[in-house]
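With one protein chain withheld, the remaining protein chains of the complex are depicted in position.
So, chain A:
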Amino acid sequence: MDCYTANWNPLGDSAFYRKYELYSMDWDLKEELRDCLVAAAPYGGPIALLRNPWRKEKAASVRPVLDIYSASGIPLASLLWKSGPVVSLGWSAEEELLCVQEDGAVLVYGLHGDFRRHFSMGNEVLQNRVLDARIFHTEFGSGVAILTGAHRFTLSANVGDLKLRRMPEVPGLQSAPSCWTALCQDRVAHILLAVGPDLYLLDHAACSAVTPPGLAPGVSSFLQMAVSFTYRHLALFTDTGYIWMGTASLKEKLCEFNCNIRAPPKQMVWCSRPRSKERAVVVAWERRLMVVGDASESIQYKQLTIQVLLDRLVLRRLYPLAIQICEYLRLPEVQGVSRILAHWACYKVQQKDVSDEDVARAINQKLGDTPGVSYSDIAARAYGCGRTELAIKLLEYEPRSGEQVPLLLKMKRSKLALSKAIESGDTDLVFTVLLHLKNELNRGDFFMTLRNQPMALSLYRQFCKHQELETLKDLYNQDDNHQELGSFHIRASYAAEERIEGRVAALQTAADAFYKAKNEFAAKATEDQMRLLRLQRRLEDELGGQFLDLSLHDTVTTLILGGHNKRAEQLARDFRIPDKRLWWLKLTALADLEDWEELEKFSKSKKSPIGYLPFVEICMKQHNKYEAKKYASRVGPEQKVKALLLVGDVAQAADVAIEHRNEAELSLVLSHCTGATDGATADKIQRARAQAQKK
């Protein structure tokens, strides 16, 4: 049995180390890694290699090749580099490969070598070319820092939301710094650079000289610097073979070490094992590797969440594995399985060799109506790949009709979009589609579409009523809706028109429309209104005062109150005010005037069509009992009791009721016997009742 410690080698006095292979790389590299640009993604992500990056030196026919491997060397993609010379490669936090070209253009590729997009680092960079570039990670995402040929720095802290920042000039910087790095502290990106024996910290506002605490003397130049992944620690390698390790804030020294090797190292990186408190820097030369360690406290953050892990599996198209993990972890469907299936579906629609029907069916079979799956998102992806028909097929599976609308609009299926919007019951959505349609279709077609969709039509009408009156009229015209057109012009006659001529003209148009709508009643009423308006105008001219806009009833009343009885009579005749209504009107007006004489004359002009009870009522309302009594005597037998009660003659009312032998009347009188004096009357009624019952 092997001894456990057999493969451990002593390191110094108190430490041991061992070396063993975790796994072997599957790749079959023909080039030396040193001849390639290499970028390995964090968290065991993919590795990118750009072979022959320095095209200028080689024959033009030898184009660089970009290879992407998994962390274990399984080839994922390989493509010929046809673009400009590349200065630097790096992976973003989303596992996108950023390729920084000499001209400042950054090309972005996916894990499988699929081109995503590109962006430029700005004109200044384009003019002065890129001397050096770093891709770094911040809490916002991934950033790019550029050192230009003019020895100026430009950086973007988050390539997902590109904002270029040109850093201030470093005073007296004539050549490239001996080494530099991007730092991220307090959510701000900085550049730390070394020029001869000096260190400078650049932020977006200023350039300040900094000194590491406890730095050994005699340093004339810094050859390498390294920051830890979390930007908490910094290591510096000087030309004296001295290594300084401390916090990146340059406030504290952790340790120092003199290795006595003065050759500049090829590479220096921080490393640490998970959950280990040991911080170490690995320094590499051509044929030598050195680990410099320090036992200080450190905290390992669990940065890779389950969600990110799943994303990474999805990016590698390992859908079944991702789903198994979700199921194993019992993740809620929406966060887990549904999301992965949706990703799978988005990948599926890109398979151009499969027919629309088959893709749609396959997707629906797998996804069914899994909650949290958005068919409209998948359809949008299909449309993005130019597969409109497939997109429409997929949209049919989308249960929420509202979700279908935006894509349908994008695909110019506006009418279908309108029906779906209406189905959704969301009036805002309907309105959005309507405005689209309005711009897309000619007016006639637009109106035609509306006509077939009453809900949309109502909505649009409501809007037009406030905002576009002319359109409203056109809408009614288009439909030959004469009734509504009539109403429209009636409204215009008092809301829009000021001048009397304009108002009459609007009413005339309204009347014509009503005739066309076979609504003679409305047409006649409208014509009456025209006549009334003209007449009111004349009255104002001749009599003065305010007549316009009064109703017919109020016009006649105003005339009577003004003493123009003749005019009032004429108006009533002209407009054929029914007799009963006219009598009520005159009665009320004369009583208001307290013109009792005229009222009496009027009451005797002919037999009242409304009887005489109203005279009693109205006089009593004016508290004129004397006049009221005059009319009470003329009230017909049916209403006599009521009239007598109105004028307060309870005793006589009782007599009449008894005479009528009317039970309802008797109770009515009885209910009025409230005063002390009415006791006798009440008795009388009770006696009469008793008598009636005997019979």
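Convention: a residue touches a chain if its C-beta (ideal position, glycine included) is under 8 Å from a C-beta of that chain, and two chains touch if they have at least 3 such contacts; residues count from 1.
One rule holds for everything that comes next: contacts and distances are computed from a predicted model.
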What protein name does the UniProt record of the undisplayed chain give, "Vacuolar protein sorting-associated protein 33B", "Glutamyl-tRNA(Gln) amidotransferase subunit A", "GOLD domain-containing protein" or "Dynein axonemal assembly factor 4"? "Vacuolar protein sorting-associated protein 33B"
Return the single residue from A:Leu49, A:Ile490 or A:Ala591 that touches the missing chain. A:Ile490
For the chain that's not shown, point to the residue among A:Ile74, A:Leu329, A:Leu435 or A:Met448 touching it. A:Leu435
One chain is left out of this view; which of A:Leu341, A:Ala522 or A:Ile658 touches it in the full complex? A:Ala522
In the full complex, which of A:Tyr515, A:Phe575 or A:Trp596 touches the chain missing from this view? A:Phe575
Out of A:Thr138, A:Thr427, A:Asn565 or A:Asn662, which touches the unshown chain? A:Thr427
Mind listing the chain A residues that contact the chain we can't see here? 371, 399-400, 425-428, 431-432, 435, 454-455, 458-459, 461-463, 466-467, 483, 487, 490-491, 493-495, 507, 521-522, 525-526, 528-529, 532, 549, 551-553, 575, 577-578, 580-581, 583-585, 588, 610, 642
